[in-house]
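Here the complex is missing one protein chain, while the rest keep their positions.
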Amino acid sequence: MPLLLALENVELTVIKISSDQKTKQHLASLGVIQGSKITLLSKKLGNIIIKVLDGRIAINEDLARQIIVA
Amino acid sequence: MKWWEFLLMFVIIIILLIPTIIRFTKNKGSKGSCSCGCEACNKDCPMH
Partner (left out) sequence: MKFALAGNPNSGKTTLFNALTGATAHVGNWPGVTVDKREGSYKKLGEKIDIVDLPGIYSLSPYTPEEIVARNFIVDEKPDCVINIVDATNLERNLYLTTQLLEMDVPVVVALNMMDVVKKSGNEVNATELSKKLGVPVVELSALRNEGIHDVMKKAYEVAKENRKGHSVLETEDFYDLITKVEEKFVELGESSPLFKAIKIVEGDEALCAKYPQLVELIKSDKEKYKDNDFGGDFEGMVADARYRYITANYADTIKKIDKKTESKSDKIDKVMTHRIFAIPLFIVIMFVVFHLVFSEDLFFINGISKGNAGISGETAINVFTGMGYDDIYLEEMTGVITEKYEEDFGDEADDKLNSAISYVANKVNVELQAKGEEIRYDDIDNLALEDMEIEDLQELLVYSGGDVEEVNPVIGIPSPGVFLQSWMGFVTGKLIDLGAMISETWPAWLSGLLCDGLLSGLDAIFSFLPQILLLFLFIAILEDSGYMARVAFIMDRAFRGLGLSGKAFIPLLMGFGCSVPAMMATKTLEEEHERDMTIRLTPFFSCGAKAPIWAMLAVAVAGSFLGDIFVFSIYLLGIVVAIISALLIKAFGKVKEVPPFIMELPAYHAPQFKNLMAHLWEKLKHFVYKASTIITAAIVLIWFLSNFGWAFWQGMVGIEDSILASLGRVLQYIYYPLGFTWGSEGWKYSVATITGLIAKEDVVATMATLGITEKTIALSNAQIYAFASYNLFTLPCFAAIGAAYGDSSKKGFWITLLWWLGCSYVVSLIIFWLGYLFEHVLVVGIIVALLLVATIILLFVYTAKKRKKVLAN
């Protein structure tokens, strides 16, 4: 399912990122790539904050739709 | 005003303008990225 619909505070695995190469690499350098484990900290519509490795990343809603997790 | 008073006045004015003149000639020489010559550009450029 897209990250946008995932449960909060549960460890998720990234399955696929359907964005352009540049965005994918940007996310990769922050720790978000296929196979990595992330946690959704907050997702009250529009307010997406994810915990990846030991950092916090804020992203916009549309991008959260493009990140598929399980 | 007498002529020498004028002269003295202009001399004082030039003296007061010296720092400004120095500032502008120094700027033309060193091509810093800060055109205002302020070292306040020490702040980290936000990069993401």
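In order of appearance the chains are A and B, and numbering begins at 1 in each one.
Everything that follows uses one rule, which is that a contact is a pair of C-beta atoms (placed from the backbone, for glycine too) under 8 Å apart; a residue touches a chain by one contact, two chains touch by 3 or more.
On a predicted model such as this, the values are computed, not experimentally measured, just so you know.
Remark: the residues of subunit B touching the chain excluded from display are 1, 5-6, 8-9, 12-13, 16-17, 19-20, 22-23, 31-48. Residues 9, 19, 21-31, 33-36, 39, 41-42, 44-47, 49, 51-60, 62-63 of subunit A touch the missing chain (whole complex, contact as defined above).
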